[in-house]
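After this line comes chain A, so read on.
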Amino acid sequence: MRKNSVAVLLVFLTLGLSLPVKAEEILVSAAASLTDVLNEIGKVYQSKTKNQATFNFGASSDLARQIDEGAPADIFFSADLAQLDNLDKKGRIETTTRKNLLSNQLVIVLPVDSKLALRSPRDLLQPEMKRIALAEPSTVPVGVYTKKYLESEGLWDGIKEKIVPVLNVRATLASVESGNVEAGFVYKTDAAISRKVRIAYEVPIAKGPKITYPVAVVKESKKKGAAREFLNFLATPEAKGLFEKYGFVVLR
Partner candidate 1 sequence: MISFSEATWNITLFSLGVALASTLTIFPFGIALSWFLARKRSRFNSFLETVALLPLVIPPVATGLILLKIFGRRSPLGGWLYERGVEILFNWKGVLVAMAVMSFPLLVRSARTSFAEVNPRLEQIAATLGASPLRIFFTVTIPLAWKGIVAGGLLAFSRALGEFGATIMVAGNIAGRTQTLSLAIFDFVQLGKDAEALGLMVITVILAFAGVGISEALVRPKGVA
Partner candidate 2 sequence: MLLRCRLPLVRFTLDIDVSLEAQVTAIFGPSGSGKTSLLDVIAGLRGISEGEIEVGGRTLLSSSRGINLSPQERGIGYVPQEAALFPHLSVRKNILFGSKRKRGSSPDGAINLDHVITLLEIHHLLERRVTHLSGGEIQRVALARAILSGPQLLLLDEPLASLDIGLKEKILPYLRRVRDEFAIPMIYVSHNPTEVLSLADWVIMIREGKVVTQGVPHDVLASRLFLSDLDEIEIENVFDTRLADSNAHAGRSRVLLKSGQELFIPYVDKPANSFLQVRIPGDDVLVATKRPEGISAGNVLAGKIESIETVDGQSILRVKAGETFIVRLTAGAVGGLRLTEGQEIFLVIKTRSCVVL
């Protein structure tokens, strides 16, 4: 009994002593599409600063809700401007720290072994393009953006009969990989997930929808200093290089 107490005490002492020495750890709630790039940036950040960034990846809407209920995140990195705006209105984030950091690009993917040629979205009207996979165009952001884009190009009415609405980006990629559909719309960064699809067409940034990834420090964060420091790091050329490596467009 006494022995155990001593052991417990020792553990506490060790922890207690190591705390001031140990660098600060911040928690970043980030959109799932940022998983790979942020994991890599996190490693670089830790090796450079001894501070640690831990990530909570999920759907931007869920992350926003968690922060709204007081979940202990220090930074919110959203894939959707509306979610951050919403939190800002409720006073849940430090407005002055807001930055629109990244953008993404819509692309059309085909199975890697597809013999079909696609030089412009207009080619989707060809009869050989029987089915086109798209994340649910009424609710999922990428679906909503795609629909808007196709409408602006005057193509939506022509191909809407061919649209197979699916759950999300991953499901879009899976449909294309398997050849169940002839083509699909995803973000450029998502296309990198699969080696069994190829990017056939990139929607020019100027013509495509404005896709923005904003980031900000959470108002209730207890580690605002460390959080700001991490935000600054995201703007360094080193981080910028990594974002671009993963296919993101870095704004400004």
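The rule is short, and it goes like this: a contact is a pair of C-beta atoms (placed from the backbone, for glycine too) under 8 Å apart; a residue touches a chain by one contact, two chains touch by 3 or more; residues count from 1.
Candidate selection criterion: all candidates are chains of the complex that A comes from, given by their letters.
All values reported here derive from a predicted model rather than from experimental measurement.
Participant: Which numbered chain among 1 or 2 touches chain A in this complex, counting any copy?
Facilitator: Among 1 or 2, contact with chain A goes to 1.
Participant: Can you list the residues on chain A that touch candidate 1 in the complex?
Facilitator: Interface residues on chain A, with respect to candidate 1: 27, 29, 32, 35-36, 39, 54-58, 62, 65-66, 69-73, 170, 173, 193-194, 220.
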